[in-house]
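Missing here: one protein chain of the complex. Every other protein chain is in place.
Moving on, here comes chain A:
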Amino acid sequence: MNASVQHESKTHQAVLRVQGISKSFGDNHVLKDISFDMQKGEVVSLLGPSGCGKSTLLRCINWLEIPDAGHIRLNSERMGYAVNGTKVGDAQLSKMRSKIGMVFQHFALWPHMTVLENVMASPLHVQKRNRKEVEQEARAVLKRVGLEDKINMLPSRLSGGQKQRVGIARALAMKPDILLFDEPTSALDPMLVGEVLEVMRDLAAEGSTMVIVTHEMKFARQVSSRIIFMDSGHIIENRSPEEFFDNPQTDKAKTFLHSVQYK
C-alpha cells in the first residue's frame, strides 16, 4: 500500500526541475536565472539563436558544467549534492549522470568500440549490470533504431545518420529518466536527417522524457509538448508549440523564426 502511495506521488512529481541556474565564463554571463520543470513523458524543444546558451544549459543539467547558482533536480534528487546538502563525490555523481542520456551533435561515439560495445559500455562498466542481460537489451535497442545488422561494425564505417542512431541507442541502453539531445541532426547531410528524426519521433510517441535542442522547426512543432525559447541566457518564451509558432509573443522569437525561415 505504501508503495502505491509513493507511486502516486511520483507521477505528479517533475522528472526534471531546473531552478535558478546561472553560469558565467569569465565576463560572459551565459545563463541567467534559468528555471523550468519537466513532467514525465514531456518533450521540450529548446530553441534560440546560436550562442544563446542552449548547450551550456544541457551541460549544466548533467553537471558536465557546474552552474554558479541554482539547482538541478532529477526525480527530486539534487544533482551534485547529497540529501544533507554536501557536495557528492565522483562515484555518486557518476551514478546520477547515468540516469541522464545525452546525445551529442558530433555523435561522440567511442571510436575504438564496435556499435554493440558502444551501447553496452556504460550499462556494463558504469552501472555494472549483468553482461548477458546488458547484451540482450543492447541488441534490442539497436533493433529499435534500425541497426541490428551493423552491430559489429566500428563507428568509422557508419554514415552520420547511423552514427547518431547508435548515439541514441547508447543513451537508451542506460534506461535513463531523461534524454538530452544537443542538435542531434546539425552535423548530418540533409539526406540523413530524416532517419534520425524518425527515431526521435518514435521515442516521443512512446512517452520518453526529452529535451531537444534543434533547428528543425517543423519537427519541433510536431513532437514537442512545449517550446522553450532562449535569448542571451534568458528564457523568454515557454509555451505550447502552436502558441509559439503561430503567435510568438516577443520580437526576438519573431526574428528568430524568420531567420530559420519558418513560415
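The criterion applied here is as follows: contacts are C-beta pairs under 8 Å (C-beta built on N, C-alpha and C of every residue); 3 or more make two chains touch, one makes a residue touch a chain; residues count from 1.
One rule holds in what follows: contacts and distances are computed from a predicted model.
J.: Per UniProt, what's the omitted chain called: "Amino acid ABC transporter membrane protein 2, PAAT family", "Fe-S cluster assembly protein SufD", "GTPase, G3E family" or "Cytochrome c oxidase subunit protein"?
T.: In UniProt, the chain excluded from the picture bears the name "Amino acid ABC transporter membrane protein 2, PAAT family".
J.: Return the single residue from A:Ala14, A:Ala121 or A:Ala140 that touches the missing chain.
T.: Final answer for the missing-chain contact: A:Ala121.
J.: For the full complex, which residue in A:Leu142, A:Met174 or A:Leu203 touches the chain that was left out?
T.: Per the contact definition at the top, the residue touching the missing chain is A:Met174.
J.: Looking at the full complex, which residue from A:Asn62, A:Gln164, A:Thr185 or A:Thr214 touches the chain that isn't shown here?
T.: A:Asn62
J.: Which parts of chain A face the unshown chain closely enough to count as touching?
T.: Those residues of chain A that touch the unshown chain are 62, 64, 90-91, 93-95, 97-98, 100, 102, 104, 106, 108-112, 121-122, 125-127, 154, 156-157, 170, 174.
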